[in-house]
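What you see is the complex with one protein chain gone and the rest in place.
Order as written gives the chain letters A and B; numbering starts at 1 within each chain.
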Amino acid sequence: METVSAAGPTKSPEPEVVLNVEGLRIVLDPSGLDIDDDVTLVIRRGEVLGLVGESASGKTTVATSLLDYQRRGARIAGGTVEIDGQDILAMGPAALRAIRGGTISYVPQDSSAALNPALRIGLQLMEILEVHAFGASGAEREARVAQMMAEVLLPSDKAFLRRYPHQLSGGQQQRVAIAMAFANRPKVIVLDEPTTALDVTTQAHVLDTIRDLTKSYGVAALYVTHDLAVVSNLADRIAVLYAGRLVEIGTRDELFAAGCHPYTRKLLASIPDITGERALRGIPGWAPRPGKRPTGCVFTPRCDWAVDRCHEEFPPVEEPSAGRRVRCWRWQEVRAQAAELDIHLRDKSLSARGAEETTVISVRDVTAFYQRKEILHGITTTLSERRCLSLVGESGSGKTTLARCIAGLHPHKIGGDIEFDGKALARDARDRPRATRQAIQYIFQSPYSSLNPRKTIGQILSQPLRVFFDLSRDEMEGRMEKVLEQVALDSSLLSRYPDQLSGGERQRVAIARGLAAEPTVLICDEVTSWLDVSVQAAIIELLAGLQREMGLSMLFVTHNLALVRSISQEVAVMNEGRIVEYGGVDAVLEDPQADYTKKLLSDTPTIPAVTAEV
Amino acid sequence: MNDEIIVSDSEIVEGAVTHAAVRRSEWLMIIAEAWRMRRTKIGVGIFGGIVLLAIVGPWIAPYSPTEFVAAPFSSPEIPKMWLGSDYLGHDVLTRVLYGGRTVILLALAATVIGLALGVTLGLITGYARRWIDESVMRILDVVLAFPQIVLTLLFVSVLGPRLWLIVLIVGISHAPRIARVARAATLEVAQRDFVRAAEAFGVPRRKILFNEILPSITSPLLVEFGLRLTYSIGLIAALSFLGFGMQPPAADWGLMINENRVGIVIQPWPVFVPVLLIGILTIATNLIADGLGRALIGIERDTGVG
Partner (left out) sequence: MPPLLKLILIRVALGMLTLFLVSIVVFAATQALPGDTARAILGKEAANKARYEALREQLGLDKPMAEQYLTWLGAVVTGDLGNSLVQDKPVTELLARRVQNTAVLVLIAALLSIPLSLLLGSLTALRRDGKFDISVSIGSLSLAALPEFVTGIILILLFATQVFTWLPAVSRVDPTVPIYEQLELFILPAITLMLAVAPYITRILRASTIEVLESEYVMMARLKGLPERLVLNRHAIPNALAPAIQVTALNLAWLAGGVVVVEYLFAFPGIGSLLVDAVANRDMPMVQAICLIIATVYVLANLTADILTILVSPRLRTGLR
């Protein structure tokens, strides 16, 4: 018989709390500067909590703290971590060892480093069972290992188990790590960005596996990530970490529909929207490191809502509703603001293809080699004047190789023709006439590697000026200031060294260096891959603006399909050294023809549409 | 990306400390960092002291190094002979004061030769085409197949104990070892994107080598210099000890040790003092090299710069 009360059908009771973290504080050792402070959260049985944070947020230190572990250089300074009522941080070493891998387990970010290169994977899988006294015999344990491997969709035959980690692919390595984590049917699993190093397609599969296993075994999971899109499909609840402080916690729907903290709202707005409805908006500035965090609310420097009080005091925890927590002086106003106001609708005309333009670069039947292996097979495409073409593909697709060939940075055998303004391009940039070298500029992926750490920004920027132009000192200074202004940087940076700049600033300098040559073609090679999501959005905004204003022809290489609408008009999708689809950005994304494109679209994680329902 | 993004010193936060710290060059940073360590200070102090002694020695010596002042192996007599006399009756203190110059000068010369040669070879092999790299490394392997002292003795056996020969061969024997370090550093830097960027601009290879790559590898080379100096001192003193360096009646610490060994039981000073001086000199240079090495590791870690 159904139980009906006056209030309506009873809700089934919420699952019990398995993990209870209170006031966790982790500091640097020996300086004592805090990495994380006052971290409080709970996870229930069968629930996935996404811990979202960008760089310098301290999310990884929180993750390992749940197993009472810190690397050299950091120390847990306070708080409690309770699993089923027992405080892990207060346990002795023997009890701790019993818990690790047994009651709570850990999935690392990079399994190629976390799996011991000198041991076969079968042994590494077996030992977690042995150490926690699983089963009564070797045979039982072997059977369990076979079961574990099947669960993560890996072969379990003897030959496979005898492999060493380096003989597995990245995705396979990660699955082994997941199998190990679920081996003893733990109560809690901590997953530390387990899919960051993986391709989009592999990532999708691994996420599915994680979702299935957590649900079937009713495990409480903490999923640490910087990628809100990834976690939006997996997590039931989300905790947002900024500069070591939890600024908001709530269910996924609550946060996506109506976040109470300005950072949450802004973070959402900076996630690339594959549907092309939302314009990309970055957050200016960057997250402060331990020791550089401001007094008052940590987010104040980058916050649109900041008032005087925010500079003085860090807001206390407030509970807008059950299970919902936020730390902001003005949270009610933030929540009240309609979600629509966060969204700047994308100006769709920007991705419209427009009239036919002259071809600037034409690539005809280009094949490229790398150490005898053919990696590009007969590529044919064009880049038009004043257009941006995106090259999209996963790692190994050949997109960077193609970009390098066009830029003259691929010093290996190349077949076919590449033409610029109707004239054939030499394979090596050094063999090209100066005017060509000047006209085509290349921005590298890593802002940490593309600027000479021994030179000042001024010296770095003056290099193209000295090579391509004949200028007096004053003229050079003038140009450098102008170019810095174009990338929204202050000229005081000219005397600084790269390691004094943030990642986003460095990438802007790299772009400025390219602009200093006064190019007509700009090739951007995954220029945002190494940056935080919020910083990425700002750089994309910058590049898109520059491309429009200066009428540059741009080649934008990326692995993230969701970005292309924010910057380009045309897209070429690459797979395994071939272009599988090419066309206007809107056309390809709304009505993909190639199977691979369709698959890529479906595998790319997206955040739910922002029609509020909560 | 891990949690260690570098943050600019130009804070946009009001109220927080705002210094636009202009960085000094890497060289100075390493030296400054090394200087903070006590071991480096001790090393520099001792090294400076001994070098001073070697330079100034001859002026403050009481006698001439070849002057007969007492019977051979006489015990010390203050104030006439502070350290007694040696196997031929010369004043030991005088000979000690005269005996440091050659070792230090020759060792420095050999180290500089080795460094110049080694760095050049390292830069070239690290940045050149594969076949140049392979062939030069094979040749260097041959030099490496000989222990440094054996190589020197090989040539001394043919050409005789000439000082210039010793400096040259010791220097040449350092070269492959330094080249390896320089090459490894060059290889690492050459694949960084800022070198590619310079190539893309069309900057000639030679300029890239000197302006982009060389400045980035000076730090490990600074450490190598300290290490090689230590070995040079040891090798050259050993060669004199064996009788192939300075010849009698010249005053030289290595030579003195060998000449006076015979009387070590009755008059240990002519052996003991040079041994002590050579010993603490090499320890001092090693302390300095170690201090620089640690500073290098520390700075690389803090700035993410290699």
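Definition applied: a contact is a pair of C-beta atoms (placed from the backbone, for glycine too) under 8 Å apart; a residue touches a chain by one contact, two chains touch by 3 or more.
It should be emphasised that the depicted structure is a prediction, and the values quoted were computed from it without experimental measurement.
Q: May I ask which residue of A:V62, A:I88 or A:I128 touches the chain that does not appear here?
A: In the full complex, the listed residue that touches the missing chain is A:I128.
Q: For the chain not shown, which residue from A:D110, A:E318, A:D421 or A:D499 touches it across the whole complex?
A: The missing chain is touched by A:D110.
Q: By the contact criterion defined above, which parts of chain B meet the unshown chain? Give residue numbers in ascending order.
A: 138-139, 141-142, 145-150, 153-160, 230, 233-235, 237-238, 241-244, 257, 261, 264-265, 268, 271-272, 275, 278-279, 282-283, 285-287, 290
Q: Considering the whole complex rather than only what is displayed, give the residues of chain A touching the chain that is not shown.
A: Where chain A meets the chain not shown: residues 64, 67, 69, 71-72, 96-102, 105-106, 108, 110, 113-119, 127-128, 131-132, 164, 166-167, 180.
Note that in this section only the chains that are shown with their structure count from here on.
Q: Please compute the C-alpha centroid of chain A, do the same for chain B, then give the distance between them in whole Å.
A: Their C-alpha centroids are separated by 47 Å.
Q: Could you please specify the touching residues of chain A with respect to chain B in the complex?
A: 35, 55-61, 226, 285-289, 292, 294-295, 300-301, 311, 407-409, 429-430, 432, 434, 437, 441-442, 444-446, 448-454, 460, 463-464, 467-468, 490, 492-493, 495-497, 499-503, 505, 513, 517, 530, 532
Q: Over in the complex, which chain B residues touch chain A? Could you list them?
A: Against chain A, chain B makes touches at 1-16, 20-23, 25-26, 192-194, 196-203, 212, 215-216, 303-305.
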